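First the structure, which I've put down as structure tokens, then a few questions once you've had a look.
Of the protein chains in this complex, all but one are displayed in their positions.
On to subunit A.
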Amino acid sequence: MTKVFGSFVANDHIDLTIEPGEIHALLGENGAGKSTMMNVLYGLYDADGGDILLDDKPVTFAGPGDAVAAGIGMVHQHFMLVPVFTVAESVALGYEPTKSVGLIDLAEARKKVREISSRFNFHLDPDARIEDLPVGAQQRVEIIKALSRDAKILILDEPTAVLTPQETDELISIMRQLKEQGTSIVFITHKLREVRAIADSITVIRRGKIVGEASPESTEAELASQMVGRAVSLTTEKDEADPGDATFQVRGLTVVDKAENVVVDDVSFDVRRGEILAVAGVQGNGQTELAETIIGLTQPRLGSITLDGKNIVGQSVKDRLGSGIGFVPEDRSTDGIIAEFTIRENMILDVYDRPPYAKGLNLKPAVINDEAKKKVEEFDIRLGSVVDPIATLSGGNQQKVVLSRELGRDLRLFIASQPTRGLDVGSIEFVHKRVIAERDAGTPCLIVSTELDEVYGIADRIAVMYSGRIVGVVGADTSREALGLMMAGVPADEALAATAAPDENDAATAAPETNSATTSAEEAK
């Protein structure tokens, strides 16, 4: 199978065989072409070459409808659910049971949801609205959607990206259950731990090509080197932190969004000089708003933010940047860079008006050019010329430009949101090294990340956020299970106690997830 976008070959003659009743993992880095391939298979894109054979018979899909009819179901990375619909409506959409004159037989739709939901212990209320459900439950709605159409092959595209570790474990057990009932599963991921936990067979993709099969018994390091194409170190090397004074303090910070929801709720913490505090948590629990409030994009309703003994609440973003805050925004492509601007212009976006880059009303192009070239060297940015638009760079190199800009000044505080989202393994290593170097230079660092691997890789201390609050600040040696519980809202001491006692371990990891899922759904009503 081949798929070409313009001059970019996303899938280059890929052959893949899925056996009935197996879990087949498709392993590859971001941008390797895994999702593209599955979207072709699901009929969303047209293939530019190749055949799809189902039970040895060639099939062509004009659209997803044909793929569904052939027994292929897909759970997309970004859920295909209408937020204002109920669970029953979402499952019924496209395959509506109807009464006379086209009215939907809602009783029938609800029954179908309850039936599948109880078969797999999903605990889903057919009348709950999608937008009120936590992502784990939304994912189960997606699975019910596929199953209600008798899917024989289920494609899961990065299903664990948005889940807590406990939700991930639950998903893995659901996948096992499905497999026992004869469903084949294609599991797309770049997370090595999960692949080894569940897959029967593994296909590794790199730059649109299949680079080989791997066995689930391979070590993570073997899988990683196959995925990246060279040996990689999975652990980031760093010395023990040598923290100094707590020069950055947040006290009782409360932020309310336009719809009057409390998104950051009475948050207090310190970051000391020379340490990295990582903010962990599932996406959408207030981390974004917290970071934006510290830099001044959002105004807090209550609380103070103190940097070097001065409360910076009420200061403009420009003043805050001036007092030495470096900020790497979460969404690089929309907030971190201006795509049409050149690389060197993007390097001075927040310092364009000061020496040495400017004098009076004039910019000094020669200085800007020289500085840009120095930074390109220092940050190992792969580019053609510094006057090319930044949009021509890969994600990893764009992020290096952002980092070079933010780390290029003397900082009193460094904040980065999701600094390695969507980057390849090489760039991730580089970003982590630079952040640790900044720490060692004595800057307090605040890193927001939803990737637990990253949190463990760089954090000296970990703050876990859940529904706008900081559930607890714990050491970097806290177990994955305990962090997972905290990410579902369990206070730190309880989470640590629950995971410390080995007997309760199983019960505790299985129970709280379903509970918090159902309770938050009920609360939302």
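Simple rule for what comes next: contacts are C-beta pairs under 8 Å (C-beta built on N, C-alpha and C of every residue); 3 or more make two chains touch, one makes a residue touch a chain; residues count from 1.
By our rule, contacts and distances are computed from a predicted model.
Q: Given the options "Nucleoside ABC transporter membrane protein", "Extracellular solute-binding protein", "Simple sugar transport system permease protein" or "Probable glycine dehydrogenase (decarboxylating) subunit 2", which would UniProt use as the protein name of the unshown chain?
A: Options "Nucleoside ABC transporter membrane protein", "Extracellular solute-binding protein", "Simple sugar transport system permease protein" or "Probable glycine dehydrogenase (decarboxylating) subunit 2" narrow down to "Nucleoside ABC transporter membrane protein" for the missing chain.
Q: For the chain left off this view, which of A:E96, A:D200, A:D308 or A:D335 is in contact with it?
A: A:E96
Q: Sort through A:M80, A:A339 or A:V387 and give me the one touching the missing partner chain.
A: Reading the full complex, the residue touching the unseen chain is A:M80.
Q: Which of these, A:V59, A:L302 or A:L383, touches the one chain of the complex that we don't see?
A: A:L302
Q: From the listed residues A:G208, A:P329, A:G468 or A:G484, report the one that touches the chain absent from this view.
A: That would be A:G468, which touches the missing chain.
Q: Applying the definition given at the start, please give the residues of subunit A touching the unseen chain.
A: Residues 42, 44-45, 63-66, 68-69, 74, 76, 79-85, 89, 92-96, 98, 101-104, 106, 145, 254, 256, 259-262, 265-266, 301-302, 466-469, 488-491, 494, 507-508, 511-512, 515-516, 519-520, 523 of subunit A touch the chain absent from view.
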